[in-house]
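Of the protein chains in this complex, one is absent; all others appear in place.
When the chains are written out, they are named A and B in that same order, and each has its own residue count from 1.
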Amino acid sequence: MSEKTSEGGIADTRKRAPTTEIEYPNSLPRPEGELEQLQKVWEPPRGLRLFSAVNNNYVGVYYVGASFLFFVLAGILALVIRTQLAMPENAFIGHELYNQLFTMHGTMMMFLFAVPAVEAMGVYLLPNMLGARDLPFPRLSAYAFWAYFAGGLAFFCSIFFGLAPNGGWFMYPPLTSTEYSPGINADFWLLGIGFIEISAIAGAIEIVVGIMKTRSPGMSLDKLPVYAWAMLVFAGMIIFGFPAIILGTLLLELERAFDWPFFIAERGGDPVLWQHLFWFFGHPEVYIIFLPAAGMVSMMVPTMAQTPLVAYRLVVLAILATGFLSFGLWVHHMYTTGIPSLSLSFFSAASMAVAIPSGIQVFAWIATLAAGKIQFKTPALFILGFLFIFTLGGLTGVMVALVPFDWQVHDTYFVVAHFHYVLIGGMVFPLFAAVYYWIPLASERPLSERIGKWVFWLLFIGVNVTFFTMHITGLAGMPRRVYTYPQNLSWGALNMVSTVGSYMIAAGVLLFLIDLARNFRPFTGNNAGDVWKAGTLEWLPSGNYQTRSIPHVASREPLWDQPTLAEDVVAGRYYLPGAPTGGRETIITSPIDARPQYLLKLPGPSWAPFLGALFTAAFFMGLTIKLYIASLACGVLAIAMILWWMWDTNPDTADHPVRVGDKLELPINAAGPASHSWWGTVTLILVGATLFTCLVFSYLYLWLVNGEIWLPSQQELPTLLWYALPAGLYLASSAAMAFVFRHAGKLPGSNAWPLRLALVLAIPLMIAGLGASIYGQWQTGLSPTQSSYGAVVYMLNVIQGIYVFALVLMGSFVLMRSLTGRLSASRRASVDNTTLFWHYMTAQGLIGLSLAHIFPRLVGMG
Amino acid sequence: MTACWHGAIIARGVLLAAMVLAVAACQQEGVPAEHRIVDGDPERGRAAIVAIGCGACHHVPGVRGAHGVVGPSLDAFGHRKLIGGVMPNEPTILVQWVQDAPSLIPETGMPDLPLSQAQARDIAAYLYTLR
Partner (left out) sequence: MWDWPDLGDGIQSVLAPAGPHAGWVAHLSWLIFIGGGLILLLVVIMTTLAIFAPDRWRKGIGQRRTVIIGGIAFPLVTLTAMLVYGLGGSAALVSSPAAALRIEVVGEQWWWRVHYLDETGAIRLVTANEIRIPAGLPIQFDLKSADVIHSFWVPSLAGKLDMIPGRVNSYRFAADEAGVYRGQCAEYCGAQHALMAFYVVAMEQDEFEQWYADQVQPAAEPDLPQFEAGRELFLTNGCGACHTVRGTPADGVIGPDLTHVGSRVSLAAGTLPNNVGTLAGWIASAQHLKPDNKMPSFDNLEGTELRAIAGYLENLK
């Protein structure tokens, strides 16, 4: 297929080849009715059916809007906090509400605003910027959005019932254990946030596959917009960072619900384990929020200065370096826990090293501003504001990375000031810039430049008044998270200044909402278009189907380098100018050099993601408020919805290839690594493997910290039979699955029953392996509640069990596909992906067994 | 260092504005002649109230954090007719009362407090400004 592509592609236009020399993929005139058909298949739903919209132009706008709603709500909580602290010994609100407010403010800003907001911008912008008609799994992004929105709203509403979590946004046990937090407040956090993280991971998988597989032909990695690079690293960081906190919340919830003592020191647990798991996620989290914002700035600065970004390669390298380094710094939130000074030095150095990639980006933006000529539009103001605030926050970040200084300012208002500078500077200002910058894509009218400037100045001055003062408050000795403070410590005036500043910020946000109400008109079918004279693909004239034809990209700023590009794209001279299959579709390209591989048929509006998400949210809420039966029913319904939408995926490749250019025909599916679904599965396995690795770390960590009471000496280990038996069952199951995989290649030519029989064998073998693994421990009398050793050994099986549950669903799905004649050599994505996951599960099972049986013998226990 | 002083200067500016707005209720001018206390300084009295911790038992208007519920609220104390529900509200009695209440009413829960005569006068002066 790829050979055809290179012939069909157009000449490299980077050297501004005269337009006459371009060989267009499609000739003019276009057939009658082609455009009308394209418009018809992409026609958006109306009325109530807006809830069933799945394409990114709709879900993206909903998603950004919802995240902004949570920003405003969490901001209102902050105003209440600031009002309480305006004066010493204030009696405005009591400690109960205050402790819930700061917990909710932090949690919502991080989990319901910051991460979703940047993810939402990605869902909206990436297809536009990459020249795709949509993301590869539109129903997955719709599901992720609705799950987040429903779950987030329910989570927020807990504050009205006095049930909001009150353990601080990092929820340190033992304060959050049943003993010290007996109410269900903490469960709201654990289940609510755990669930919203799953939604974030779903979005991240979508973004990785979207960036790797749905770029315009010709957009090789070296021509990828910086924003897409940033989103790729962002999604990668979610994939490797979020599993740690998901595991953490699982462990803590199991401890709370069933008394498995992972964090209880007297029974061999350790509260600091939570801190490691939390910050292994929590530190990358900061960069998860910052990188997409920096990526947006790298798109806006060149437009505002009307010149390409200076040092593109260095900036991309800086983004990648930030991604790697950010996983090596989590301990810098734990300097005061009494960690040995050698490791402190290492983490201190790593924390400072991460300042260098940020420095590279800051100076690349400054150099770009110098190379071009800035237009002082509202986005430019926000970018300059961002440069100042973020630089200041970065500098205080370097300060707190210095261990002795951190010993003083850790958990004081200095740190509160620092991270608000970093997060507001590094994320909120770029986001406001981005909203002002990209709203002409989504809305019929751009926002007001006049109001925009007011919004900027109110926010800029407000933020500095509020948070600069807090540095001093912290140095004057005020710890964070106190609902009151004495009047004789000179903190009153400083706090009053911060409160006044916070109301200025609120005024700025209010003005912004007014601007939105006056000018934001989405979903009208028209947009304001390229008001900034920008260079990248999202500014091509577009409808709900994005661009009329999908351009061939030959440089980083195609609109600047190919002056007739917009015209030619609209005329339909590029790829896929219509809807040849009669449905929604986009081109799948190869991951490195973006050669067309096949045509992906995309789904239209569907109720399955919306309903599936509501049922999933209800499942988790049911668990929280202990309505187990209703919860279970919702869980089953949620799975049914997901299977419903999975059912019509993977059409038969043997169907006729489709013409997307005069000389280019593409099949409508692919198998193995060329397939977008294979990429999705591999990414999902990475998530699962990371979570499991975190559990292995937890096992080893508990042994290291509490070895002597961790495994009680009278506890005997199971005999090695209980190691060999489950291992053998797992391997046999995998062997059966390997047979299924091979046999699928012979279909439809040969009999399908051997495949079905092997599948029917593989599923119970896997379950039996898990059962034997658990029974082997159980028969020695080991209990998960007696010590953290028991808890963590059973936890290995719990994780295995959760994955096996998914595996059984997948296996049954394959079986159903086979029984209904939807499985053949040319239509085998379900069997490919299931086999991949199956073998991974066997490998994980073997590692888990070795850890439980071999490791204790190696270190001389049992 | 510069940054710090800037913060302090901003803080001072805002404070100045707040001070101008602050009610000048702390002088004895609004207090009727029969409730004025010679050499009593209400502002010093308020500081003494904070230092001794009257708020542990009393709600004292104008004193931050004084929300005690053990003794009576001192809201509008300048209009109060009786002290301890027994004696007339007169300066000489009040000064003795804040210093050594049990000497006037042995059943009271209010202890004799470690206050100097001057402090007691200041506190009494402050209480009479509460109107």
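Criterion: contacts are C-beta pairs under 8 Å (C-beta built on N, C-alpha and C of every residue); 3 or more make two chains touch, one makes a residue touch a chain.
Predicted, not measured: the structure shown is a model, and the values here were computed from it.
Asks: Which residue, A:Leu28, A:Ala257 or A:Leu489, contacts the hidden chain when the whole complex is considered?
Replies: In the complete complex, the chain left out is touched by residue A:Leu489.
Asks: Write down which of A:Pro31, A:Gly162 or A:Gly477 is the residue touching the left-out chain.
Replies: Of these options, the touching residue for the absent chain is A:Gly477.
Asks: Given that one chain is not shown, which residue among A:Ile184, A:Leu221 or A:Ala311 touches it?
Replies: Once the missing chain is taken into account, the touching residue is A:Ala311.
Asks: Touching the absent chain in the whole complex: find that residue among A:Met352, A:Ala752 or A:Ala825.
Replies: A:Met352
Asks: What residues on subunit A make contact with the chain left out of this view?
Replies: 94-96, 99, 167-168, 172, 174-175, 180, 265-266, 270-272, 307, 310-311, 314, 318, 336-338, 341, 344-345, 348-349, 352-353, 355-356, 359-364, 366-372, 374, 384, 387-388, 391-392, 395-396, 398-399, 402-412, 472, 474-477, 479-494, 496, 706
Asks: Using the touch rule from the top, list residues of subunit B that touch the missing partner.
Replies: Within subunit B, the residues touching the omitted chain are 1-4, 7-8, 11-12, 15, 18-19, 22, 51-54, 56-57, 68-70, 102, 106-114.
We adopt the following convention: only the chains that are shown with their structure count from here on.
Asks: Quick check: how many Å separate the C-alpha centres of subunit A and subunit B?
Replies: Averaging C-alpha atoms per chain gives centres 57 Å apart.
Asks: Where on subunit A is subunit B touching in the complex?
Replies: It is residues 87-91, 465, 468-469, 471-472, 475, 484, 486-488, 493-494, 496-497, 500 of subunit A that touch subunit B.
Asks: Along subunit B, where are the residues that touch subunit A in the complex?
Replies: Those in contact with subunit A are residues 3-4, 6-8, 10-12, 14-15, 18, 50, 64-65, 67.
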